[in-house]
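Single-structure report; data block below.
Missing here is one protein chain; the remaining ones are kept as they sit in the complex.
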Amino acid sequence: MSAELYLEALETPRARGGRAPDVFSPTGWVPMREYPLDEPVDFAIVGTGAGGGTLAAKLAEAGFSVVAFDAGAWWRPLSEFASDEEHQQKLFWTDERVCSGDNPLVLGTNNSGKAVGGSTVHYAMVSLRFRPEWFRSRSLLGYGVDWPIDWQDMWHYYREVEQVLGISGPVRYPWGPKRPRYPYRQHELNASALALARACEAQGIDWTSTPLATLSAPRDQAPPCVYRGFCVTGCSTNAKQSVLNTWLPRALKGGAEVRDLAMVGRIETGPDGLASGVHYHRDGSWHFQRARHVVVAGYAIETPRLLLNSACPRYPDGLANSSGLVGKNLMVHSNQAAWGLVDDEIRWYKGPPSLAISEHWNYCDDNKDFFGGYAFMSQGPLPAAWAETQVGNRGLWGQALVDEMEKYNHQVGLKIVGETLPQERNRVSLADERDAYGLPIARVSYSFCDNDLRLINHAMRFLRGGLEGIDAREIWSETEGTAHLMGTARMGDDPRTSVVNADCRSWDIRNLWICDGSVFPTSGGVNPSLTIQAIACRTADRIGDMARRGEL
Amino acid sequence: MSRRYPEYDVQSKRGGPSWNDVTRQIVDARLAIPREPRFLDATQWTILCALCACVVPQPQNRPEVPLAALIDARLLADHGDGYRDARLPPFRQAWRIGLAALDAEALDRHAEGFAGLSRTQQDELLADAQAGDLVHPAWQGMPSRLFFSLRLAHDIAAAYYRHPVAWNEVGFGGPAAPRGYVRLGANHRDAWEPAEARPGAESRARELNRHVR
Partner (left out) sequence: MFSRTQLRALAAGVTTLLSLASLLWQRHERPGRGRLLHTHGREHVMLDAAHTLNRGAGLLAFSVAADSAMEHYRGDFQNRAMYTPLVTSVLSLVISGQGQQDPRAGNNPLRNAVYVGTIGTGLAGTAFHLYNIGKRPGRLSWSNLFYAAPVGAPSALVLSGVLGYFSERLRGETQDFIPRIFGLPVGQSVGLMAAAGLLGTALEAGLLHFRGAFQNPAMYIPVSAPPLAAGLLVATVAAGPAYGRLRWLSRLVLRFTAVMGLAGAGFHALGIARNHGGWRNWRQNLQAGPPLPAPPSFTGLAFAGLAAHTLLEDGRELAP
């Protein structure tokens, strides 16, 4: 019985009967419009995270009929999120996936959400813009591929997302072109962040407060952050500005329907070769929702999995896959860290984990022996996550583990979000095993390339130097570790070398769209959520334009 | 009791504003977990208990955290990680094979099951597993190194540090909602956080920890 506590949302769908859970109330509801299955809606959106949730809101507000599907549950954070690493596993994608390659990925809690609101329900809220040159990394920096989007266009949409999320950021951002002021001011730095600041000053580089999607002052129904430190296991106060409590309430107000616990298994295509709707599993059986357009927004593993699982005689290699690139060029961020011990009590469990950041090596290209860049941030893992690092990366167990864990409150750490290069061998494909819905599960193969490893080496040398600069002792490097998922359905200018165009529209099927981290041609050295949302905003605007011109 | 944080008990905050209802209930449920195996058979259970004692040795002066029961509960619920290294079988199977293989290795080496070995012998065997040196057919091709680091030590350590007793030991503030924290700077603690015993000031820490609510 104990196992089922506070898991009702996983058992039966909540969004039905004309209402959906009100995330700002412990038990309340908000009205939700519903659409019949047999009449085509304008847009069926698969996934309600940074890509799908954002798009659902923007398209609904533009007057389109929208039904969004999410395989996960619709939680009410105020009453259902515990301050507990174990219990909050309910936010993660824990259906089986198989990982291979030289560097098999860690998924699950690390980067894979399964909830209405997607991974933004448990993200670390770090909201960074790409360096402008990265949108033309091939032409300007000599690696990767160019994006088909202009950076100034993206900066306009970054601005929109920052406003919607009420980002709390520094008054002056030290790197890149001048940007408009963040809607909320930076947070107070915790001791862990101040250690990063000192390490940067010791190394003679800039640092700043991290732009974060958690409030530093009240906003509508959301209170400011209370610095409880459980951000990556789900914010129980609503201070975190996630898709769940920003875009989705807007989507519902705009007339969208969101179906929770609805696993889309296949996209149907008609005799004309166009997508005609989606098959989804909800309430114990399969249903079919007819749609004029289908948007896939399941993140860089589930998106290619769905496209590949939707193979049919006309598209034997999966949908939108004439380039053969669906599932390929999977990218992550290298996520290595240097850790050390100090005399001060740091108590990094207080506050958002990454309150301070340096993007120095994203913007400075001096004396690099690698392509790309990396940001690094202060850290604050909770006890079990910290223990897993000790076991997995450091090989500690027994009394050595117990003794090391007792130093918990004196640890400092600097962790990178490092750019990795796109490689076709890194890919998502279908395994023979099947999941509970009878669908082939994803097989995820990942290996760093030499350039990725050179970047990591550079970072480790630099970060260790920083920790030495603040007189930390017992410094060690966490050499495993990746974060985030990108690529696998890249955007581009050429149908032969990309899956979708700049508007996230697939080259092969003109009413099939892909809108999530999958479309990134390169990964950049920053957390992807802000860029995914900016792309979704841009896509929504482009769809509106095209509809007005009759080009849909 | 924790040496560094004497008399700190995160559960003394249970009734206060740091614990909301959902947290109280799910932690209560964890503490009330049945102490008998529900998924593993008696042999497997004995091996697991011995393994838990090796991976996280616990002091004698307090009730033991029932690590084996926590792992057994997870096996019963089949709560995997949501991914697995391709060289490992699925969650339950990996544990079944791993337990049997370690027992087989022990029998091979010492003519005694794993649970019957001395602590030193057990530790040596586990060190070999960690190094990937164990290749008994009972492993069925599963690399002992991966089983050790991704399942055995990983799962047991995670179970332990998700338990309130471990939070006392490491000086973790514990659940924190609705009340979070105010004093974020180095060497600053809120009145509801554990106080660390600095050498020579143990009684002060003891006193502060008694008042943590």
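Order of writing sets the chain letters: A and B. Residues in each chain are counted from 1.
What we mean here is this: contacts are C-beta pairs under 8 Å (C-beta built on N, C-alpha and C of every residue); 3 or more make two chains touch, one makes a residue touch a chain.
Quick caveat: nothing in here was measured; it's all calculated off a predicted structure.
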Identified contact with the non-displayed chain, of A:A20, A:L194, A:A291 or A:M486: A:L194
Omitted-chain contact residue, chosen from A:E4, A:D102 or A:D220: A:D220
Of A:T48, A:Q186 or A:S498, the residue in touch with the unshown chain: A:Q186
Sole contact to the chain not displayed, among A:P170, A:G327, A:P352 or A:G380: A:P170
In subunit A, positions touching the absent partner: 170-172, 183-186, 188-189, 194, 197-198, 200-201, 207, 209, 216-221, 223-224, 226, 237, 239
Footprint left on subunit B by the chain that the document does not show: 17, 177-183, 187-192
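Note that only the chains that are shown with their structure count from here on.
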Residues of subunit B defined as touching subunit A within the complex: 2-4, 18-23, 25-27, 29-30, 32-33, 54-57, 73, 77, 79-87, 90, 123, 126, 130, 149-150, 153-154, 157-158, 160-162, 166-167, 169-182, 184-189, 193, 196
Interface residues, subunit A side, partner subunit B - complex: 2-3, 5-6, 79-87, 89, 92-100, 104-109, 112, 188-191, 194-195, 225-230, 236-237, 344-347, 349-351, 382-384, 386-388, 390-392, 395, 397-399, 401-402, 405-406, 408-409, 443-444
